[in-house]
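Note that one protein chain of the assembly has been removed; the remaining protein chains are unaltered in position.
Right after this comes chain A.
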Amino acid sequence: MTSNIRYKSRIPVKTEDSTEEKQYVGFATLPNQVHRKSVKKGFDFTLMVAGESGMGKSTLVNSLFLTDLYKDRKLLNAEERINQTVEIIKHTVDIEEKGVKLKLTIVDTPGFGDAVNNNQCWKPITDYIDQQFEQYFRDESGLNRKNIQDNRVHCCLYFIPPFGHGLRPVDVEFMKALHEKVNIIPLIAKADCLTPNEIKKLKDRIREEIDKFGIKVYQFPECDSDEDEEFKQLDKELKECTPFAVIGSNTVVEARGQRVRGRLYPWGIVEVENQSHCDFVKLRNMLIRSHMHDLKDVTCDVHYENYRAQCIQEMTSKLAQDNRMESPIPILPLSTPDVDTEKLIKMKDEELKRMQEMLTKMQQQMHDKDQ
């Protein structure tokens, strides 16, 4: 169901044979047309980061998108933390590269997993994701669909601490609560405290436990059979490397005569973009360069559709119970819908009701007449 739109231009083969030319229709240029339109329109992408404090989430986001989104952040002290609850904070930034615009939204979840009692600490997060779905559902079913804002979360990066021996209970519960609502990509955070052997062991352990607990993390789509071997090989390597062990950095250091993003230790320099040091490059390529669109597609086609189907089912069963007339416009308890649209919807709703009443009246009259 998901198609990898890769902008390989297909140049029509020019042959001497004129029959070939006659048979050439020309819609092979469609991908290019889509490409041009998209570039004009720009893309949007919503990325959520979740994990305990101090896992390097902010640093990784800064490294991925080469920005500094967290300049004015203030760290709470231990006392303040005791009463902290899980919050949802959004940062939006517009990035442009080679004429292509990306509206990037990062959804941060400070406070997750930090308390002594973390029961249901993922609830604010699941509620947020559901809210975005609801809002989209409403907008989609509404009357003015021109400028729908897509705030649905396309991807959730979950940071697993490198200190443990695998998944902890809170990791399992979080992922199980979210795996049918959003694309989860688990990451091993702060991987510079692990030796290569330890990383391998930890990755194997985590993959095992993900299978064991039936957690549905984001799966990379299978390669098309007509892809070249190199691509297939890369894809295979990518899949075997999950979960990615990442390191992020806000600083630039001098290593091997070059200035690179890295971390300077007394015993050596960790280069974030060095593939033998960590999987940062793989993550970035996957997230941005090859699978961003797929992530959005899966969100739309799978997670959102699941939500929508569930929602409609609930509504119809509820309405059937209440014995009310079915309204074509979904009436959902939402946060703050637009006041004007609300009025408009109300008006139309009333109009429809009146029409229904008139119809039943007429039907009744006809029935009486017959009798």
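Basically, a residue touches a chain if its C-beta (ideal position, glycine included) is under 8 Å from a C-beta of that chain, and two chains touch if they have at least 3 such contacts; residues count from 1.
Keep in mind that, in the parts below, contacts and distances are computed from a predicted model.
Between the listed names "Dynein light chain roadblock", "F-box protein GID2", "Nucleolar protein 58" or "Septin-type G domain-containing protein", the UniProt record for the complex's undisplayed chain reads "Septin-type G domain-containing protein". Only one of the listed residues, A:52, A:108 or A:134, touches the absent chain: A:52. Across the entire complex, the residue among A:34, A:143 or A:264 in touch with the chain not shown is A:264. For chain A, the residues touching the absent chain in the complete assembly are 52-55, 75-79, 81-82, 114-119, 121, 161-166, 168-170, 173, 190, 192-196, 263-271, 274, 276-277.
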